[in-house]
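Complex shown without one protein chain; remaining protein chains in place.
The letters A and B name the chains in turn, as written, and every chain counts its residues from 1.
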Amino acid sequence: MSTTEAPDLVTTIGLEVHVELKTSTKMFCGCPVGFGGEPNTRVCPVCLGHPGTLPTMNEKAVEYTTKIAMALGCDIAPRSIFHRKNYFYPDMPKNYQISQYDLPVGERGSLEVEVDGEFYTVGITRAHLEEDTGKSIHVGGGGRIHDADYSLEDFNRAGTPLVEIVSEPDITSPAIARAYATELRAILEYLGVSDVRMEEGSMRVDANISVAPPGERGKKVEIKNMNSLRSVYRALEYEERRQREVLRAGGTVTQSTRHWDEKAAKTKELRTKEEAFDYRYFPEPDLVPLEPAVEWLRQLREEQPELPIERAKRYERKLGLTPYDAGVLRSTKALGDLFEEALASAKKADAKQVSNWVTNDLMSVLAAVPEGTKNPPLTGSNLAELVDMVAEGALSKSQGQQVLTKMVETGLGAREIAEESGIKQVSDEGALEEAIDAALAANPDVAERLRSGDNKPFGFLMGEVMKATKGQGNPKVVSGLIRRKLIHPD
Amino acid sequence: MGIGREQVEHVAKLARLALTEEELTLFEGQLSAILEHANTVTNLDTEGVEPTSHSMPLMNVMRPDVIIPSIGAEAALANAPAAGDGHFRVPRILEEEG
Partner (left out) sequence: MQLWERTAADVASLIASKEVSAAEVTESCISRTNEVEGDVLSYLTLTPEAARAKAAEVDSAVAAGDPLGPLAGVPMALKDIICTQGTRTTAASKILDNYIPPYSATVAERLYAAGGTMLGKTNLDEFAMGSSTENSAYQITKNPWDLERVPGGSSGGSASAVAAGQAPFSIGTDTGGSIRQPAALCGVVGLKPTYGLVPRYGLIAFASSLDQAGPITRDVRDAAIVLQVIAGQDPRDSTSLPSPVPDYVGALAKGIDGLRIGVVKEISGEGVDPAVQARFREAVQLLEKLGAKIGEVSLSTFGFGIDIYYLIAPAEASSNLARFDGVRYGLRVDGPDVATMNSLTRAAGFGPEVKRRIMLGTYSLSSGYYDAYYLKAQKARTLIARDFARAYEEFDLLVSPTAPTTAFKLGEKTQDPLTMYLSDICTVPSSLAGAAAISVPAGLSSDDGLPVGIQFMARPMDETTMLSAAYAFEQELGPLPKPPLWSTS
């Protein structure tokens, strides 16, 4: 529990996650799916809702939705149908959304998440398939919806396949909510069914949060506009605190929808739930039911990739990695794949060494690369080459880091970069001894102090030798030689 | 089952129809009469009967995920009552999305 001053209150959170699928075409027409671009260019009579047009179901979207439902442990409906959800909105071309209602593709799943070493199971109510809306731009009035002079509609996004994943209200803290959203994003990324970019809206998280004494039901507040995993956490933490303060002051929380304002770090009330929507759901007569064949489902199950949590467990058990390292390695599918490829082709380095290179050094290099952890610009065998070179002593650790940075920049192999840039490690004792002698000759007091047991100038001497060897001296060999020469002469 | 004035107004709002007083009064009476006639249906015994939403039993009708060229912004906007900057233009929106 993130707020400790009122332990008599319990927080209940449920999340509704919308994910745009990475299909080539829209849910119900052949227009391409994409992000950005000139307005109203990825449209046709169907997704513009022209009179007389009819929807036709994208089989890939159905497949992806079924895969998602399977990965979340849902029961796959032997028969599922589409409904029309009727309400007017100018970015919704037909003024109804084709969605699913009482017979969704998947129901009754669960997701295991970890927060600070504790495991929590969050129930999944349902995973259903629907179509996305277009986008409205509010012009004038500072871009604020209510004060705008007018709005502009772009239907490029209209009809993009969207999966809605609804959790049970099992989540008891903002930290668990964030972990749930993070885990869900990782699963979707592993399945390869979505770009899951929250900043572009291909993954959108809405939350319901209520605070009440144990055993009581609080008033549900819905929170919208959380555009990153960080803002999911911040918004829920803010809202939890706000509701607790209202209740502690003897007030009541109003059932409402609130908007998270990232800059102000506050939620603001959009509307109260008093006038409930009446969506007049009814079965979509333009589409026919989905009844997945047993054989098709079996095939999809076989194709399911290892999920992130399974992968992490395997790294811990079979490779002996720490939970932290396993957690970093499985955070995206590409990162874990890279690690496994590197490990497979490494000749000298072991799992721990390869893992350290990925979780520490590569992660810091990739931090500067957009989408770096999703698409690391290097191959596993190149990484293995580098890790082996360091393990063999051909490169020092810091030289290795230097080479790694260049590998990410250029896409070239480790050996190639090291050779071209002349980065190598000198371990030849004769050459190094010469350098030590030269340094001692230039600084006679240093030899004196070291011999007399004063270790302070040791670092200075190391530095001088490394300078003289242009950083290529093998630090292990250099320090060994110095010790042998001055500190523990044979 | 009669239908009251308030309900008629509510339904008109749901359906986005700015009806006149005369129309509201007319529909109040006519809808009541039609629904009263339809009560014969509500009295039919349909216990255990599955609803028919499609008269022919088709299933799993899907299309391959293959791109069909779009019609282009000019054709898309050709029928627009108001357009600007490649967009459809509408008066300001007061309510949030459902």
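Just a few scattered comments:
What we mean here is this: a contact is a pair of C-beta atoms (placed from the backbone, for glycine too) under 8 Å apart; a residue touches a chain by one contact, two chains touch by 3 or more.
Predicted model only: the values in this text are computed from it and were never measured.
Touch with the chain omitted from the figure is made, among A:I13, A:M57 or A:A181, by A:M57. Touching the chain that is not shown, out of A:T66, A:S151, A:N208 or A:T267: A:S151 (per the contact rule at the top). The residue from A:M226, A:V288 or A:I436 that touches the chain not shown here is A:V288. Listed here are the chain B residues that touch the chain not shown: 1, 3, 7-8, 11-12, 14-20, 23, 26-27, 30-31, 33-35, 37-38, 40-42, 44, 46, 49-56, 58, 61, 63, 71, 75-76, 78-82, 88, 90-95.
Residues 45, 48-57, 84, 86, 88, 90, 93-96, 151, 153, 276, 278, 280-282, 285-288 of chain A touch the missing chain (whole complex, contact as defined above).
Please note the rule applied: only the chains that are shown with their structure count from here on.
Separation between the centroids of chain A and chain B, computed from CA atoms only, is 40 Å. Note for the complex: chain B touches chain A at residues 14, 16, 53-54, 58-68, 70-73, 76-77, 84-98. The part of chain A that touches chain B in the complex is made up of residues 23-25, 29-32, 38-45, 48, 56-62, 79, 85, 87-91, 133, 136-138, 141, 145-155, 257, 270-271, 277-280, 283, 285, 287-293.
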